[in-house]
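One protein chain is absent from this view; the other protein chains keep their places.
And now, subunit A:
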Amino acid sequence: MTEYIIKNGHVFDAVTGHKGDVADVCMKDGKIVDKVSNSATVIDATGKTVMGGALDVHTHVAGPKVNLGRWYRPEDKFRLGERCSAKIDPKTKIEGGFSIPTVYKTGYEYARMGFAFLMEAAMPPLYSRHTHEEIRDTPIVDEAAMPVFGNNWFMFEYLKNGEIDNAAAYVAWMLRQTKGYGIKCVNPGGSEAWAWGLNCMTVNDPVPYFEITPKEIIAGLITTNEELHLPHSVHLHSNNLGNPGNYTTTLDSLKIAEDFKPNNNFGRKTVLHHTHIQFHSYGGTGWGDFESKSKEVMDYVNKTPQISIDSGSVTLDETTTMTADGPFEYHLGALNHLKWGNVDVELETSSGVVPYVYDPKVKVCDIQWAIGLEVPLFAADPMRTMITTDHPNAGPFTRYPRLYAWLMDKKYRDDLLNSFKYATKVIDATYLAEIDREISLYELSQMTRAGPAQVLGLSGSMGGLAPGMNANVAIYNINPDNMQKGIELENAFARSAYFFKDGVKVVENGVVLDADPVVKKTYWVNAKVPENKQVMHDINEKFLKYYSVNLDNYEVIDHYVPHQEIIEV
């Protein structure tokens, strides 16, 4: 394999402690190394920024709801101005879509921005084959997917009875069956209630028939997660998403983590990851007095080391919302009267898909936008605060560069804030105008590289440039000594000067080169537990009586996951 040495770049890396100082980065055989031979290809990064490959801790890029979004939104491919469809290079495949791009575009666009790893944030277990088929076809980037457990009938029973060993055995079995990565929990109890058209709006609302509360589900899942020593913490999308005044539900959910300590060998320091917290940081009693409560939420996050979050920042685009929170999507559909897609999955979860326009002329959308920026700007610990758009819910992932530019350039975001039709009202309802902080390149490397790697339990191989780590390196045309501002900064992040994936040069000057030599890997966690006859009996019985497929036809076989990176626990 070709050796590379990247010379004279300004390196930003929380793992090795580089804060923009000029240093060389060497790559050999797919790994970062201390030094290379004289035959190494030299990449001159003078006046450029060098970082590890980025990780997206929460994104929806593969699976049934994503594909429903593609199916039912032909209009999403018509934005040629956003390069929806134009093929750039004959060696690449045809790309399409804006908010729900095709798998090819997903892989290429993430690579262009310097991303090496994506976490598909919600995989319905019954549809895990589909998710893996899409992951298999997504080029370049490594991926993993988290099966959902927050509305699973088995978990309800085990957690209600306090049978943590059984819950752990079941989760371990499910991770093996689905080739999944960790425990995802979406609207605990509420998605099951949706099967009867109902919901759980607080952490104390009992789930119909199962008589367990969201609070008990979250606590039980955290206990199970730590019992299994999984690399990632419980990944929570809490109840009452998107409603005015919901920050109290969020705080109630976060407080559950106080009683727990991390228990793992992956360097993970948290027990709960609360995702897209922007959607959960709302004050007010209705859309009229809707306001930001990001400070209240982030104050709590900042003082609670067991919690990590990602932002779910709104990008003010037309997009396609999709979540395993079925009742939320129904309510959103009732709110905007656009298309409503819904799929309830037997014994496991529900989900919904609804297009949404975050219109800058609408006050509520602008307040949401401001909250999405306030969350990272209020972060005391960038290693526990990640930047996401909850792609595509708050905006497409292709807007990350714009998001970075807003966070790194106060004038850029203030100019937009002041341009809003209801600017005064938006400013009154939010904190953004008062915040002077600008995220530094080093902090950005923490929020997009070292932080997510640590939170996901992947810090041994990703998120940094220490020797031995995977040779994922992004080089941007950004000179820290004379930083670009605004749109120029955005453009520099959107199209990396170079991106190396596992030591293979994939992108040069923003153009994807031949992606074929890159082996993209799927990560999954093989958690070993003692044989549990009770759980296997329960599984057999439920499959026989209540599933619509046989147990023997449930497992995702290796054929669907050709390049596996198995994390043994």
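Definition applied: a residue touches a chain if its C-beta (ideal position, glycine included) is under 8 Å from a C-beta of that chain, and two chains touch if they have at least 3 such contacts; residues count from 1.
The rule we apply is simple: contacts and distances are computed from a predicted model.
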**Q.** Which of "Energy-conserving hydrogenase (Ferredoxin), subunit B", "Cysteine desulfurase activator SufB", "Anaerobic glycerol-3-phosphate dehydrogenase subunit B" or "Molybdopterin oxidoreductase domain-containing protein" matches, in UniProt, the chain that is not displayed
**A.** "Molybdopterin oxidoreductase domain-containing protein"
Q: With the full complex in mind, choose from A:64, A:114, A:242 or A:480 the residue touching the hidden chain.
A: A:64
(Q) For a quick check of understanding: of A:247, A:330 or A:476, which residue touches the chain that isn't displayed? (A) A:330
Q: Pick out which of A:19, A:93 or A:437 touches the chain that's been left out of the picture.
A: A:93
(Q) Counting contacts across the full complex, list the positions on subunit A that touch the omitted chain. (A) 62, 64, 66-68, 70-74, 76-77, 84-87, 90, 93-94, 96-97, 100-104, 126-127, 129-130, 133-134, 137, 153, 194-197, 209, 330, 333, 338-347, 350, 353-354, 545-550, 552-553, 557, 559-560
